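Step one of this worksheet: look at the structure below.
Note that one protein chain is taken out, while the other chains of the complex remain in position.
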Amino acid sequence: MPDSPVIVHGASEADHHEHPAYLRHHFESVEQQADAAGFAMWLFLVTEVMFFGGMFTAYLIYRNWYYPAFVAASHQLDVRWGTLNTLVLIISSFTMAMGVWCAETRRKKGLVLCLMLTMILGLGFLGIKSIEYSEKIEKHHVPGFHYSLQSFTDPQSDSAVYAEYHDKPLPLDMARHTEIYFSLYFALTGMHALHMIIGIAILGFMIFRAQAGAYTSGHVTFVENFGLYWHFVDVIWIYLFALLYLISRHQ
Amino acid sequence: MSEQNEKAKHDEHAHHIVSPKVYVVILIALLVGTALTVWASFIDLGFWNPIIALAIATAKATLVVLFFMGVKYSTKLTKLTVGAGIFTFLTLVSMTLADYISRAWGSW
Partner (left out) sequence: MSATIVSLPDQSTARIPKMNYLSKENGLLSWLLTGDHKRIAILYLISLSFFFFIGGALAGLIRLELLTPQADLMATDTYNKVFTMHGVIMIFFFLVPSVPATLGNFLIPLMIGAKDLALPKVNLLSWYLYIAGGTLAIYTMATGGVDTGWTFTTPLSTHYVNTNVLTTGLAVFIAGFSSIFTGLNFIVTIHKMRCPGMTWFRLPLFVWAHYAASILMVLATPVVAIAIVLVALERTLGIGVFDPTKGGDPLLFQHLFWFYSHPAVYIMILPGMGVISETISTFSRKRVFGYTAVAFSSVAIAVFGFFVWAHHMFIMGISNYAVLVFSLLTMLVAVPSAIKIFNWTFTLYKGSITFETPMLYTFGFMGLFTIGGLTGVFLGTSGTDIHLTETYFIVAHFHFVMVGGMLMAFLAGIHFWWPKMTGRMYPEKISQLAAVITFIGFNFTFFPQFILGTLGMPRRYASYPPEFQVLNVFSTAGATILGVGYLLPVLYLTWSLKYGAIAGNNPWQATGLEWQIQSPPLTENFTVTPIMDHEAYDYEWLENQNLAKEKSKEVTHAG
């Protein structure tokens, strides 16, 4: 005892909780620890909402201002790739949810399988995204010094897209604003892809640990919280798909 | 603290494990939603195209948040946190957009 007694009454020392090794010393109980970690994860996701929120705001404003440019520019995206990627990501969300369930019900093999599937689907998403990106690079649609307006001032030169949409040429002034569309397209999808890459790296780590049985002995907080992150990335994509690919297909 | 009290507390915190059946149903709903929104985007509905696309996206996102992320089974605090995030985001969007839209109205 220190030489200064605590005046406030102490809680009863009797302890009804189990004290597994993963219970950190400053928590009273396993529930408190799991609760705190889960809540922290939700707060982190809220900061992510605001982080992407700034870019969504920019997108909405400029789409309002430069509507024709945004319509024409969005026709450069291929709905088929977008749809495929949406499906890939939704399924990966499902496998992740199943992974969490496996961890909660202590199924080690199932957990490892689910995490692996999630990882493969995540990599698939990035692969498809890179196909899309390389198309943009070829057409000089990456904003910056080599940006080309040709597809917008002279749509017929871009035969594949023209065949589908029959866009009229934009006046030079409006065509220039397509660069803003692509700036936001790359900022949004790039930031999203960065989150995917981080997620995949963590998945790799988790698969490794899951094989050692780390998450199937009752301590599932890490898997659950990672699941929240992965689903969040999915939610962002659901909106990106709608905003970037779908809403401007008709004039 | 009495034993009973402790037990009640424990139950409150007990983790809800969602059955895989629910996940499968949600997966199917999400896939159908995706098909629906892509299909709708091919029809020229004018003004309604963006609204339908965003409505379906919101429905899908809600399903993910409620079931995959388990908000439906979670505490009020989690629900409040999600709500606060959405509210602040909407504040940012709506008040900024309000400036841009009203700029076109000119002076008094």
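Worth a mention:
Going by the order they are written in, the chains are A and B; count residues from 1 in each one.
One rule holds for everything that comes next: a residue touches a chain if its C-beta (ideal position, glycine included) is under 8 Å from a C-beta of that chain, and two chains touch if they have at least 3 such contacts.
Since the structure is predicted, the reported quantities are computational estimates derived from the model, not experimental observations.
Only one of A:85, A:118, A:151 or A:183 touches the chain withheld from this view, namely A:183. Touch with the hidden chain on the side of chain B covers residues 1, 77, 84-85, 88, 91-92, 95-96, 98-100, 102-103, 105, 107-108. By the touch criterion stated above, the residues of chain A touching the omitted chain are 1-4, 6-11, 13, 24-26, 28, 32, 35-37, 39-40, 43-44, 46-48, 50-55, 57-58, 61-62, 65-66, 143-145, 176-177, 179-180, 182-184, 186-187, 191.
In this text, only the chains that are shown with their structure count from here on.
We define each chain's centre as the mean of its Cα atoms; on that basis chain A and chain B are separated by 15 Å.
The touching residues of chain B, when paired with chain A in their complex, are 1, 3, 6, 9-10, 13, 15, 17-20, 23-24, 26-27, 30-31, 34, 37-38, 41-42, 44-46, 49-50, 53-54, 56-57, 60-61, 64-65, 67-69, 77-78, 81-82, 84-86, 88-89, 92-93, 96-97, 100-101. Remark: chain A residues 11-12, 16, 31, 34-35, 38-39, 42-43, 45-46, 49-50, 53-54, 56-57, 60-61, 64-65, 79, 83, 86-87, 90-91, 93-94, 96-98, 101, 104-105, 227-228, 231-232, 234-235, 238-239, 241-243, 245-250 touch chain B in the complex.
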